[in-house]
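Only one structure is covered here, and it is reproduced in the block below.
Missing here: one protein chain of the complex. Every other protein chain is in place.
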Amino acid sequence: MRVKRLLVLGSLIVLVLTLSLAFTNGALGYYPLPLPGVRLLASWYLYTTLNPWYPMFTVMSPEAVTAIVWDYRGLDTLFETAVFFLAIVGALALMRGVSLKSVLNNGGDKDKGGLSLICKTATRLLTPLIIAVSASIALHGHLTPGGGFQGGSAAAVAPLLVLVIFSVYFLLSKGVSEKPMLILRTAGLLGIYLTALVAVLAGLLTGLNAYVFQNQPKSSAPIGLPAQVSNTLISGSLFFFNVFEYLAVAGGFTLVFILLSIPEEIAKSFISGESHE
Amino acid sequence: MNELNTFLFNIFLFSLFFNVGISLYGIFARPSLIKKIIALTIFSDTANVLAIVVGYREWPSPEQPPIPPVITKVEPSSEDLRQFVNQAVDPLPQALVLTAIVIGLAVTLFLVFLTLQVYRLYGTTDVRRVAKLRG
Partner (left out) sequence: MIELNTLTYLFMAVAGIISLIATYLAVLENDLVKAVIFSALQSTVYTILFYLLMAPDIALVYIPVAVGLYPAVILFLIKKTERTESDLKEGRGGSK
(Lines give C-alpha, C1' and ligand atoms only; values in the text may rest on other atoms or scores of the structure.)
Protein backbone atom coordinates (compact mmCIF):
# COMPACT_ATOMS: atom_id res chain seq x y z
CA MET A 1 0.00 0.00 0.00
CA ARG A 2 2.89 2.38 -0.63
CA VAL A 3 1.08 4.18 -3.46
CA LYS A 4 -1.98 4.82 -1.32
CA ARG A 5 0.14 6.26 1.46
CA LEU A 6 2.03 8.57 -0.92
CA LEU A 7 -1.22 9.77 -2.46
CA VAL A 8 -2.69 10.66 0.93
CA LEU A 9 0.51 12.52 1.89
CA GLY A 10 0.56 14.47 -1.35
CA SER A 11 -3.06 15.49 -0.95
CA LEU A 12 -2.44 16.63 2.65
CA ILE A 13 0.40 18.89 1.51
CA VAL A 14 -1.71 20.33 -1.31
CA LEU A 15 -4.51 20.99 1.20
CA VAL A 16 -2.11 22.89 3.51
CA LEU A 17 -0.84 25.03 0.61
CA THR A 18 -4.36 25.83 -0.64
CA LEU A 19 -5.69 26.75 2.80
CA SER A 20 -2.79 29.10 3.50
CA LEU A 21 -3.23 30.73 0.08
CA ALA A 22 -6.90 31.34 0.86
CA PHE A 23 -6.07 32.72 4.29
CA THR A 24 -3.44 35.10 2.89
CA ASN A 25 -5.85 36.60 0.36
CA GLY A 26 -8.39 37.48 2.99
CA ALA A 27 -10.74 34.51 3.37
CA LEU A 28 -11.28 35.23 7.08
CA GLY A 29 -10.31 38.90 7.06
CA TYR A 30 -6.94 40.67 6.96
CA TYR A 31 -4.83 40.15 10.07
CA PRO A 32 -1.15 41.12 10.34
CA LEU A 33 0.79 37.96 11.14
CA PRO A 34 3.10 37.83 13.10
CA LEU A 35 1.94 40.56 15.45
CA PRO A 36 3.94 43.77 15.86
CA GLY A 37 5.12 44.61 19.36
CA VAL A 38 4.89 42.61 22.57
CA ARG A 39 2.31 42.74 25.33
CA LEU A 40 2.48 45.14 28.28
CA LEU A 41 3.32 42.38 30.80
CA ALA A 42 6.19 41.13 28.63
CA SER A 43 7.67 44.62 28.27
CA TRP A 44 7.52 45.02 32.07
CA TYR A 45 9.39 41.73 32.58
CA LEU A 46 11.98 42.63 29.93
CA TYR A 47 12.49 46.13 31.36
CA THR A 48 13.02 45.13 35.00
CA THR A 49 15.07 41.97 34.67
CA LEU A 50 18.44 43.72 35.04
CA ASN A 51 17.76 47.28 36.09
CA PRO A 52 19.85 48.83 38.89
CA TRP A 53 17.74 52.03 38.75
CA TYR A 54 14.66 50.19 40.07
CA PRO A 55 16.16 48.36 43.07
CA MET A 56 12.80 47.35 44.53
CA PHE A 57 11.51 45.58 41.40
CA THR A 58 14.54 44.04 39.72
CA VAL A 59 15.92 40.50 39.71
CA MET A 60 19.53 41.36 38.71
CA SER A 61 19.77 38.58 36.14
CA PRO A 62 20.33 39.24 32.41
CA GLU A 63 18.39 36.11 31.47
CA ALA A 64 14.67 36.87 31.45
CA VAL A 65 13.36 33.29 31.16
CA THR A 66 15.26 31.94 34.21
CA ALA A 67 14.17 35.02 36.18
CA ILE A 68 10.53 34.30 35.36
CA VAL A 69 10.87 30.59 36.22
CA TRP A 70 12.54 31.03 39.61
CA ASP A 71 11.63 34.53 40.77
CA TYR A 72 8.58 36.14 39.18
CA ARG A 73 6.63 32.85 38.99
CA GLY A 74 8.54 30.71 41.48
CA LEU A 75 5.46 29.00 42.90
CA ASP A 76 4.63 27.48 39.49
CA THR A 77 8.04 25.81 39.51
CA LEU A 78 7.45 24.55 43.04
CA PHE A 79 4.31 22.69 41.96
CA GLU A 80 5.96 21.39 38.80
CA THR A 81 8.71 19.87 40.95
CA ALA A 82 6.00 18.29 43.13
CA VAL A 83 4.29 16.69 40.06
CA PHE A 84 7.60 15.25 38.84
CA PHE A 85 8.30 13.90 42.32
CA LEU A 86 4.90 12.18 42.45
CA ALA A 87 5.52 10.52 39.05
CA ILE A 88 8.81 9.05 40.30
CA VAL A 89 7.12 7.88 43.51
CA GLY A 90 4.50 6.11 41.37
CA ALA A 91 7.18 4.40 39.27
CA LEU A 92 9.04 3.27 42.39
CA ALA A 93 5.84 1.91 43.92
CA LEU A 94 5.11 -0.24 40.85
CA MET A 95 8.54 -1.87 41.12
CA ARG A 96 8.81 -2.23 44.88
CA GLY A 97 10.92 -5.01 46.24
CA VAL A 98 12.55 -5.77 42.89
CA SER A 99 16.31 -5.47 42.88
CA LEU A 100 19.22 -7.10 41.10
CA LYS A 101 21.35 -7.69 44.18
CA SER A 102 20.50 -11.39 44.42
CA VAL A 103 21.64 -12.03 40.84
CA LEU A 104 25.01 -10.30 41.03
CA ASN A 105 27.68 -12.85 41.86
CA ASN A 106 30.33 -10.60 43.35
CA GLY A 107 31.53 -8.79 40.26
CA GLY A 108 31.85 -11.69 37.90
CA ASP A 109 29.11 -10.42 35.57
CA LYS A 110 30.43 -7.04 34.77
CA ASP A 111 32.74 -7.91 31.94
CA LYS A 112 30.52 -10.00 29.71
CA GLY A 113 27.71 -8.62 27.65
CA GLY A 114 27.52 -5.24 26.00
CA LEU A 115 28.36 -4.11 22.49
CA SER A 116 31.67 -4.22 20.58
CA LEU A 117 35.05 -2.77 21.54
CA ILE A 118 34.66 0.29 19.31
CA CYS A 119 31.43 1.32 21.06
CA LYS A 120 32.96 0.79 24.49
CA THR A 121 36.04 2.91 23.77
CA ALA A 122 33.98 5.72 22.28
CA THR A 123 31.68 5.73 25.31
CA ARG A 124 34.66 5.89 27.66
CA LEU A 125 35.78 9.06 25.89
CA LEU A 126 32.33 10.65 25.64
CA THR A 127 30.90 10.20 29.14
CA PRO A 128 33.10 12.77 30.98
CA LEU A 129 32.47 15.25 28.15
CA ILE A 130 28.70 14.90 28.49
CA ILE A 131 28.82 15.43 32.26
CA ALA A 132 31.09 18.48 31.92
CA VAL A 133 28.86 20.14 29.30
CA SER A 134 25.72 19.52 31.36
CA ALA A 135 27.33 20.99 34.50
CA SER A 136 28.32 24.07 32.51
CA ILE A 137 24.76 24.51 31.21
CA ALA A 138 23.36 24.24 34.75
CA LEU A 139 25.83 26.53 36.51
CA HIS A 140 25.53 29.35 33.96
CA GLY A 141 21.74 29.37 34.04
CA HIS A 142 21.40 32.92 35.28
CA LEU A 143 23.72 34.43 32.63
CA THR A 144 23.12 32.47 29.40
CA PRO A 145 20.26 30.28 28.15
CA GLY A 146 20.25 27.19 30.33
CA GLY A 147 19.42 26.36 33.91
CA GLY A 148 18.77 23.50 36.26
CA PHE A 149 16.34 21.41 34.27
CA GLN A 150 18.24 21.72 30.99
CA GLY A 151 21.51 20.62 32.62
CA GLY A 152 19.88 17.79 34.56
CA SER A 153 18.24 16.16 31.57
CA ALA A 154 21.47 16.45 29.54
CA ALA A 155 23.36 14.81 32.40
CA ALA A 156 20.91 11.89 32.45
CA VAL A 157 22.04 10.86 28.94
CA ALA A 158 25.45 9.71 30.25
CA PRO A 159 24.25 6.86 32.55
CA LEU A 160 21.80 5.82 29.82
CA LEU A 161 24.69 5.42 27.35
CA VAL A 162 26.72 3.39 29.85
CA LEU A 163 23.65 1.24 30.57
CA VAL A 164 23.04 0.39 26.93
CA ILE A 165 26.61 -0.07 25.72
CA PHE A 166 28.10 -1.83 28.70
CA SER A 167 25.51 -3.65 30.79
CA VAL A 168 23.38 -2.85 33.79
CA TYR A 169 25.66 -5.04 35.95
CA PHE A 170 28.63 -2.83 35.02
CA LEU A 171 26.70 0.27 36.10
CA LEU A 172 25.72 -1.36 39.40
CA SER A 173 29.28 -2.42 40.10
CA LYS A 174 30.44 1.19 39.74
CA GLY A 175 28.22 2.21 42.64
CA VAL A 176 25.36 3.80 40.68
CA SER A 177 22.38 1.83 41.98
CA GLU A 178 18.92 2.71 43.27
CA LYS A 179 19.78 3.87 46.78
CA PRO A 180 22.59 6.39 45.97
CA MET A 181 20.43 7.94 43.24
CA LEU A 182 17.51 8.25 45.63
CA ILE A 183 19.80 9.94 48.18
CA LEU A 184 21.05 12.35 45.46
CA ARG A 185 17.49 13.23 44.45
CA THR A 186 16.40 13.80 48.05
CA ALA A 187 19.46 16.00 48.71
CA GLY A 188 18.58 18.15 45.68
CA LEU A 189 14.95 18.54 46.80
CA LEU A 190 16.03 19.45 50.34
CA GLY A 191 18.39 22.07 48.90
CA ILE A 192 15.55 23.67 46.93
CA TYR A 193 13.37 23.68 50.04
CA LEU A 194 16.05 25.35 52.17
CA THR A 195 16.90 27.98 49.53
CA ALA A 196 13.24 28.98 49.38
CA LEU A 197 13.19 29.48 53.15
CA VAL A 198 16.54 31.25 53.63
CA ALA A 199 15.11 34.77 53.46
CA VAL A 200 12.35 33.92 55.96
CA LEU A 201 14.88 32.48 58.43
CA ALA A 202 17.14 35.52 58.13
CA GLY A 203 14.12 37.74 58.66
CA LEU A 204 13.10 35.81 61.77
CA LEU A 205 16.59 36.11 63.24
CA THR A 206 16.88 39.88 62.73
CA GLY A 207 13.26 40.80 63.30
CA LEU A 208 12.53 42.15 59.79
CA ASN A 209 9.69 41.20 57.45
CA ALA A 210 10.45 38.64 54.70
CA TYR A 211 8.56 36.36 52.28
CA VAL A 212 9.00 32.75 51.17
CA PHE A 213 10.80 32.42 47.75
CA GLN A 214 12.19 35.94 48.10
CA ASN A 215 15.21 36.90 46.01
CA GLN A 216 16.07 40.61 46.22
CA PRO A 217 14.93 43.15 48.87
CA LYS A 218 11.45 44.54 48.19
CA SER A 219 9.82 47.69 49.48
CA SER A 220 8.00 46.03 52.41
CA ALA A 221 10.58 43.29 53.04
CA PRO A 222 13.99 44.93 53.34
CA ILE A 223 16.11 41.77 53.59
CA GLY A 224 17.17 39.55 50.70
CA LEU A 225 19.97 37.51 49.14
CA PRO A 226 23.04 39.23 47.67
CA ALA A 227 23.09 39.87 43.96
CA GLN A 228 26.85 39.98 43.49
CA VAL A 229 29.74 38.19 45.15
CA SER A 230 32.99 40.17 44.63
CA ASN A 231 32.04 41.56 41.22
CA THR A 232 30.54 38.33 39.79
CA LEU A 233 26.81 38.27 39.28
CA ILE A 234 25.06 35.37 41.07
CA SER A 235 21.56 36.88 41.07
CA GLY A 236 20.66 35.91 44.59
CA SER A 237 18.78 32.63 44.93
CA LEU A 238 18.77 31.76 41.20
CA PHE A 239 22.28 30.24 41.30
CA PHE A 240 21.48 27.94 44.22
CA PHE A 241 18.14 26.90 42.74
CA ASN A 242 19.89 25.90 39.50
CA VAL A 243 22.52 23.78 41.26
CA PHE A 244 20.06 21.85 43.42
CA GLU A 245 17.59 21.32 40.57
CA TYR A 246 20.46 19.89 38.47
CA LEU A 247 21.26 17.29 41.14
CA ALA A 248 17.61 16.38 41.70
CA VAL A 249 16.73 15.93 38.01
CA ALA A 250 19.86 13.91 37.12
CA GLY A 251 19.28 11.57 40.08
CA GLY A 252 15.61 11.10 39.27
CA PHE A 253 16.11 10.15 35.61
CA THR A 254 18.96 7.74 36.36
CA LEU A 255 16.74 6.00 38.93
CA VAL A 256 13.98 5.48 36.35
CA PHE A 257 16.41 4.02 33.82
CA ILE A 258 17.91 1.56 36.30
CA LEU A 259 14.39 0.39 37.24
CA LEU A 260 13.36 0.00 33.60
CA SER A 261 16.36 -2.12 32.66
CA ILE A 262 15.77 -4.99 35.10
CA PRO A 263 15.03 -8.09 32.98
CA GLU A 264 11.46 -9.36 32.99
CA GLU A 265 12.13 -12.84 34.43
CA ILE A 266 13.71 -11.44 37.56
CA ALA A 267 10.90 -8.90 38.01
CA LYS A 268 8.24 -11.59 37.54
CA SER A 269 9.89 -13.87 40.07
CA PHE A 270 9.92 -11.10 42.65
CA ILE A 271 6.32 -10.08 42.02
CA SER A 272 4.87 -13.58 42.09
CA GLY A 273 6.70 -14.21 45.32
CA GLU A 274 9.17 -16.95 44.41
CA SER A 275 12.36 -15.19 45.48
CA HIS A 276 12.84 -13.51 48.77
CA GLU A 277 15.46 -10.94 49.65
CA MET B 1 7.00 40.96 -0.50
CA ASN B 2 4.87 41.29 2.60
CA GLU B 3 2.30 38.94 1.07
CA LEU B 4 4.95 36.31 0.41
CA ASN B 5 6.09 36.46 4.06
CA THR B 6 2.53 36.10 5.32
CA PHE B 7 1.92 33.18 2.93
CA LEU B 8 4.98 31.28 4.19
CA PHE B 9 4.07 31.92 7.83
CA ASN B 10 0.53 30.66 7.16
CA ILE B 11 1.92 27.42 5.63
CA PHE B 12 3.84 26.87 8.87
CA LEU B 13 0.77 27.53 11.06
CA PHE B 14 -1.54 25.28 9.06
CA SER B 15 0.93 22.39 9.09
CA LEU B 16 0.97 22.66 12.90
CA PHE B 17 -2.82 22.43 13.01
CA PHE B 18 -2.76 19.37 10.74
CA ASN B 19 -0.20 17.80 13.10
CA VAL B 20 -2.70 18.23 15.92
CA GLY B 21 -5.38 16.53 13.84
CA ILE B 22 -3.23 13.55 12.83
CA SER B 23 -1.99 12.94 16.38
CA LEU B 24 -5.56 13.07 17.75
CA TYR B 25 -6.54 10.43 15.17
CA GLY B 26 -3.59 8.37 16.38
CA ILE B 27 -4.72 8.56 20.01
CA PHE B 28 -8.33 7.58 19.30
CA ALA B 29 -8.15 5.07 16.48
CA ARG B 30 -4.96 3.00 16.65
CA PRO B 31 -5.32 -0.12 18.80
CA SER B 32 -1.92 -0.48 20.44
CA LEU B 33 -1.23 1.20 23.80
CA ILE B 34 2.35 2.08 22.80
CA LYS B 35 1.15 3.84 19.62
CA LYS B 36 -1.24 5.86 21.76
CA ILE B 37 1.66 6.98 23.97
CA ILE B 38 3.74 8.04 20.93
CA ALA B 39 0.81 10.03 19.49
CA LEU B 40 0.22 11.71 22.87
CA THR B 41 3.81 12.97 22.98
CA ILE B 42 3.49 14.37 19.46
CA PHE B 43 0.27 16.16 20.45
CA SER B 44 1.74 17.81 23.55
CA ASP B 45 4.87 18.92 21.65
CA THR B 46 2.77 20.56 18.94
CA ALA B 47 0.77 22.41 21.60
CA ASN B 48 4.06 23.74 23.01
CA VAL B 49 5.17 25.04 19.60
CA LEU B 50 1.82 26.82 19.20
CA ALA B 51 2.31 28.51 22.60
CA ILE B 52 5.72 29.85 21.55
CA VAL B 53 4.40 31.10 18.19
CA VAL B 54 2.00 33.32 20.18
CA GLY B 55 5.02 35.06 21.72
CA TYR B 56 6.82 35.81 18.42
CA ARG B 57 6.96 39.35 17.09
CA GLU B 58 7.31 41.03 13.69
CA TRP B 59 10.77 41.93 12.38
CA PRO B 60 11.81 45.51 13.34
CA SER B 61 13.31 45.97 9.84
CA PRO B 62 13.86 43.48 6.96
CA GLU B 63 17.56 43.07 7.77
CA GLN B 64 17.31 42.82 11.55
CA PRO B 65 15.63 39.85 13.27
CA PRO B 66 14.06 39.94 16.76
CA ILE B 67 16.45 38.82 19.50
CA PRO B 68 15.94 36.15 22.21
CA PRO B 69 15.18 37.62 25.67
CA VAL B 70 18.79 37.66 26.97
CA ILE B 71 20.76 40.86 27.68
CA THR B 72 24.23 40.58 26.15
CA LYS B 73 25.95 43.78 27.29
CA VAL B 74 27.82 43.54 30.60
CA GLU B 75 26.70 46.88 32.09
CA PRO B 76 23.62 48.09 30.21
CA SER B 77 22.70 51.77 30.21
CA SER B 78 19.14 53.08 30.19
CA GLU B 79 19.16 53.52 26.42
CA ASP B 80 20.36 49.92 25.95
CA LEU B 81 17.44 48.67 28.01
CA ARG B 82 14.91 50.59 25.92
CA GLN B 83 16.46 49.20 22.74
CA PHE B 84 16.25 45.70 24.22
CA VAL B 85 12.53 46.05 24.99
CA ASN B 86 11.84 47.14 21.41
CA GLN B 87 13.59 44.15 19.87
CA ALA B 88 13.17 41.13 22.14
CA VAL B 89 10.67 38.28 21.93
CA ASP B 90 8.11 37.63 24.69
CA PRO B 91 9.73 35.59 27.52
CA LEU B 92 6.58 34.52 29.39
CA PRO B 93 5.36 31.73 26.99
CA GLN B 94 8.88 30.25 27.06
CA ALA B 95 8.81 29.93 30.85
CA LEU B 96 5.34 28.34 30.77
CA VAL B 97 6.42 25.88 28.05
CA LEU B 98 9.40 24.83 30.20
CA THR B 99 6.99 23.83 32.97
CA ALA B 100 4.71 22.10 30.47
CA ILE B 101 7.56 19.97 29.06
CA VAL B 102 8.48 18.73 32.56
CA ILE B 103 4.89 17.83 33.41
CA GLY B 104 4.41 16.04 30.08
CA LEU B 105 7.55 14.03 30.73
CA ALA B 106 6.35 13.02 34.20
CA VAL B 107 2.95 11.86 32.86
CA THR B 108 4.58 9.88 30.03
CA LEU B 109 6.95 8.10 32.43
CA PHE B 110 4.02 7.11 34.62
CA LEU B 111 2.00 5.88 31.60
CA VAL B 112 4.94 3.71 30.50
CA PHE B 113 5.05 1.96 33.86
CA LEU B 114 1.26 1.45 33.81
CA THR B 115 1.45 -0.11 30.32
CA LEU B 116 4.12 -2.50 31.60
CA GLN B 117 1.78 -3.55 34.41
CA VAL B 118 -1.13 -4.09 31.96
CA TYR B 119 1.10 -6.36 29.86
CA ARG B 120 2.14 -8.35 32.92
CA LEU B 121 -1.46 -8.89 34.02
CA TYR B 122 -3.28 -9.51 30.71
CA GLY B 123 -0.53 -10.67 28.35
CA THR B 124 -1.35 -8.21 25.56
CA THR B 125 -1.20 -4.49 24.80
CA ASP B 126 -4.03 -4.48 22.26
CA VAL B 127 -7.00 -2.58 23.69
CA ARG B 128 -9.58 -4.58 21.75
CA ARG B 129 -8.36 -7.85 23.24
CA VAL B 130 -8.21 -6.36 26.73
CA ALA B 131 -11.80 -5.17 26.33
CA LYS B 132 -12.93 -8.69 25.34
CA LEU B 133 -11.37 -10.21 28.45
CA ARG B 134 -13.51 -8.05 30.77
CA GLY B 135 -11.13 -8.06 33.72
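Each chain carries a letter (A and B) given by its place in the written order, and its residues are counted from 1.
The rule is short, and it goes like this: a residue touches a chain if its C-beta (ideal position, glycine included) is under 8 Å from a C-beta of that chain, and two chains touch if they have at least 3 such contacts.
Small disclaimer: the values here were computed from a predicted structure and weren't measured.
For the chain that does not appear, the touching partners among the shown chains are A, B. Set against the missing chain, the residues A:L94, A:A135 or A:L160 yield one that touches it, A:L160.
Of the listed residues A:S99, A:Q150, A:T195 or A:S237, the one in contact with the hidden chain in the full complex is A:Q150.
Panel shows chain A; residues 5, 8-9, 12-13, 16, 65-66, 137, 145-147, 149-150, 153-154, 156-157, 160, 164, 253, 256-257, 260-261, 264 of it touch the chain omitted from the view. Touching the omitted chain from chain B are residues 1, 4-5, 8-9, 11-16, 18-19, 22-23, 25-26, 29-32, 34-35, 37-39, 41-42, 45, 48-49, 52-53, 56, 59, 62-63, 65-68, 70, 89, 94, 97-98, 101, 105, 108-109, 112, 115-116, 119, 124-126, 128-129, 132.
Basically, only the chains that are shown with their structure count from here on.
If you check the complex, the residues on chain A that touch chain B are 12, 15-17, 19-21, 23-24, 32-39, 41-43, 45-47, 49-51, 53, 62-65, 68-69, 73, 76-77, 80, 83-84, 86-88, 90-91, 94-95, 144-145, 149, 256, 260, 268, 271.
Residues of chain B that touch chain A in their complex: 3, 6-7, 9-11, 13-15, 18, 53, 55-58, 68-72, 76, 78, 81, 84-85, 88-92, 94-96, 98-99, 102-103, 105-107, 109-110, 112-114, 116-117, 120.
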